[in-house]
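Below is one structure, written out as structure tokens; the observations come after it.
A protein chain is absent from this complex, but the other protein chains hold their places.
Here the chain labels run A and B in written order, and each chain numbers its own residues starting at 1.
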Amino acid sequence: MWKLLQIELYKIFKRPRTYIAFGTIASLIMIVQFGLKLDGKEYVDFMLSTIPGFELGGNVLNGYLVCYITLMMLLINVPLLVTIISADMISGEANIGTLRFLLAKPYSRAQLIIAKFLATVIYTFLLLVWLALFALLLNMLLFGVSDMVIFKSSYIVVIKSNDVFWRYLGAFGFAFIAMTTVAAVGFLLSIFAENSIGPIVGTMSIIVFFTVISTLNIPLYSAIKPYLFVTHMNNWKEFFDEKVDLNNSTISGTIQNPQRIINSVLVLLGHTVGLLAVAVFIFKRKDVLS
Amino acid sequence: MFLLLGFSTFADAQDMAPLVNKLKAKLDQVNDYQATGVLKTDIAFIKAPVSRVKVYFKKPNRFRLVKDGGISILPKGGLSVTLNNVIDLGNFVALAAGDATVDGFAVKIVKVLPGDDANDLVLATLYIDEKNLLVRKANITTRENGTYDIGLTYGKFSSYGLADKVVFSFNTKNYKLPKGVTLEFDDEAKTTDAEKLKNKKGRVEISYDNYVINKGFDDNIFK
Partner (left out) sequence: MPMQHIIQVTGLTKQFNNLTAVNNLSFTVNEGDVYGFLGQNGAGKSTTLRMLLTLIAPTAGNIELFGLPLNTHRREIMQQTGAVIEKPDVYKYLTAYENLQLFAKLSGIKPTTQQLMEQLDMVGLNGREHDKVKTFSQGMKQRLGIATALVHNPKLIVLDEPTNGLDPQGIADIRNLILHLSRERKKTIVVSSHLLNEIEQVATRVIIIDKGKKVIEGSAAELFDPSQTVLELDTLNNEAALILLRQSQWAQFLQPRRSGTLILKLNRTVIPQLHTWLVQQGVQVMQVQPRHSLEDLFLQVTSGKQHVEAFTN
């Protein structure tokens, strides 16, 4: 199993396609950084224009806020980057003809598919570590650190500088779990295809479709909303909201709705496990005709 | 129209300028100060931590609040329009508007109107403790930054007229965060504290624990 995983990772990191994702993330982040470095004041002024009569003092546009802005812009695109690999894991091998070679080796199909999925998960993990490196650490270096001001839809949260970093660890961890679910969708679809285009388009369509459903405020759809994985994908933001005491002062180290994070994690993990189980079940019975 | 009516009522009242000038003389002892304290913000739609602040003041009315390495979110101009802005008018009309009690202290209510139309201050109502020569409470209306109340509690720096605790309160009803501005599309239900926060007056409270008075410091702090 370990050997299979090694081989799968070797294959992933030997192919040019893999580095497209890393390159894309680095360049997107640098574009955001560049823009905010030049025009950040405008951005902050724009945020502030929503609360006339108040003024912000201090380094508002610090690394922590820039990271948050970056994540909001980028996490929409990461599923695509995860999918270009996950949706290719099996279909890609069917396409180049190596799948039948792999399956005629002394490993069971379940072993092979789980090794392939684990490799995808590791790729996803490294992608998020890469994202964290650029979006968080580089921004901390470039923009410095200070308290973090977040404009929620109906209130503003100010989080103390020394209370932020662990939230990002949580947020990236959460994003990892969410992206693993996305990877599992692409992975499952990749069983049915003989090139990666179909599964990539399929996965993105599913995400877009469910996102639209979960954004529409129609009672019928609201009922299924809690069960859609896309609804939960953005809940990393929950890490950036604090409880307040009776004086409306924030309590350091708290999260406003920890239960929401736990729920989302459970829903996402449930989806991942379910999708993988279906993938194993189908793949074990599949006739390889490619 | 209403403003004119207001003036005519004050015209009959007793001139309180001497009391205000006496107060000014007391506050004038202080050329500058640096103070440290704790800032608490209690505004309906702002969740902010309690944080330590440094406050700098130089005559006549230069004022700066610095949060230790952090970010402050405060009513615009609110905290810098202090008593000194009122007291330092030079050209003003001070009218008596009755007596009252604030925190158990007997006070005279004094309405102060700037003689100069260009001034940001429109009207200040001071609740002056005549006996101790301290302002216990103030209600200030400005052109730019609306109306707010200032409550003052004194301790060991009362001889300089410097409060241990200053509470600014103002109405936050007019402030509303438009949705979507921050790319956040979270549902309304998320603001669990919304009820608690709703229709509350905004309060910013600074509790000073120390003043360093008339020791001088670099003007750069105000830049």
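Everything that follows uses one rule, which is that contacts are C-beta pairs under 8 Å (C-beta built on N, C-alpha and C of every residue); 3 or more make two chains touch, one makes a residue touch a chain.
This structure is a prediction, so every number in the text was calculated from the model and none was measured.
Contacts of the undrawn chain with the visible chains, over the full complex, involve A.
Considering the full assembly, A:Leu102 is the residue among A:Ala26, A:Leu80 or A:Leu102 that touches the omitted chain. Residues of chain A in touch with the missing chain: 3-4, 6-7, 10-11, 14-16, 96-98, 100-108, 285, 287-289.
Simple rule for what comes next: only the chains that are shown with their structure count from here on.
Averaged Cα coordinates give chain A a centre that lies 47 Å from the centre of chain B. For chain B in complex with chain A, the touching residues are 40-51, 65-67, 69-77, 145-146, 174-175, 177-186, 188, 190-194, 196-197, 200. Taken in their complex, chain A has these residues touching chain B: 46-47, 50-60, 72-73, 146-161, 163, 215, 237, 241-242, 244, 247-250, 252, 256-257.
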